[in-house]
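Shown here: the complex without one of its protein chains, the others still in place.
And then subunit A:
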Amino acid sequence: MRLPKARGTLSEQLFTALREEPGTPVTIDAAVADDAEDRAIALWASYELHYRGFEDVDDRWEWSPDLLRVRAGLEEVLEADLRERYAAHRPDRTSDRVEDLAKDLFDYVAAHDGPSMARHVQTDATEAQVMELLRQKSVYHLKEADPSAWVVPRLPTGPKAALMELQFDEYGDGNPARLHQHLFERGLEAAGLRSEYGAYVDEAATTVLEANNVQSFLGLHRRLRAASLGHLAAFEATSSIPSRRMAQGLERLGFPDEIVEYYREHVEADAVHEQLAVRDICVPLVELEPHLADDVFLGAFACLDTEDRQARDLLARWGVAA
């Protein structure tokens, strides 16, 4: 993958700098960003250096203090926005007993009311809309599960083993042909789309980049490990039923088996993963570190909120009432 197209003053300056030799002084201030879109693509590219990098950027930029300073400025804005939105959606827990956490977390996710992209795909979406959705979703699905992988070494024994049990399944149980990212690649190819990593970043909506950035942000900061796992739990707990609707919608439109199979796999896999994420990962972590309980809900909210915003954005583009 090469650097994406700049989307404003900040990303223009940043991408120009990244094409230079590492060590070249960078004096960019994140505050020069034109808007949320400019910030989102700049932050996305900063994070991408930790995943797969860019062909036209020297890998040594990953740990450049100058670049990390710019990234930190962007993360400050992201975190402040996230916490401000969360403040209005804090769970109303009747107790902070850890025994109630599993139920409270499932209830919190279930009580969240947002627009359903999956329902639209199931019954009404056109083929062109689904193709656009697949391109947008590819930004995440081609690195599915990777942001949670950063958290593994930061956990105590029980939650660590449990997260690996879940991640092992995400990564195909040792079989590359079953790797979820790979199932999506095969689905994209069968649908006539490009499957290489980052293929559609240049057309990714700001809301899609922001959702991706939140996952990387939570995954890469040890202090937010519980939020990363809360995000994972909410993601898994909102996947089985929507995945079934997606599969039905794709079948309705005559999409090939490979992409239908990707969603089918997630019906059953995520019915397991949601239980593991809540009961074996989040709850035992909070048992050991009770002060992390609120972060679990912050992360769950981050997932629900960013998914909503992506759905609302795309549905609005298509003139569909959310």
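Please note the rule applied: a residue touches a chain if its C-beta (ideal position, glycine included) is under 8 Å from a C-beta of that chain, and two chains touch if they have at least 3 such contacts; residues count from 1.
In this text, contacts and distances are computed from a predicted model.
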Of the listed "Nitrate ABC transporter", "CDGSH iron-sulfur domain-containing protein", "Chemotaxis protein CheA" or "YeeE/YedE family protein", the name UniProt assigns to the chain that isn't shown is "CDGSH iron-sulfur domain-containing protein"
Per the whole complex, from A:Ala31, A:Ala110 or A:Ala316 the residue touching the absent chain is A:Ala110
Full-complex touch with the removed chain, picking from A:Ala36, A:Leu288 or A:Val320, is A:Leu288
Against the hidden chain, subunit A presents residues 102-103, 106, 110, 156-158, 161-162, 165, 168-169, 173, 239-241, 244, 267-272, 274-276, 279-280, 288
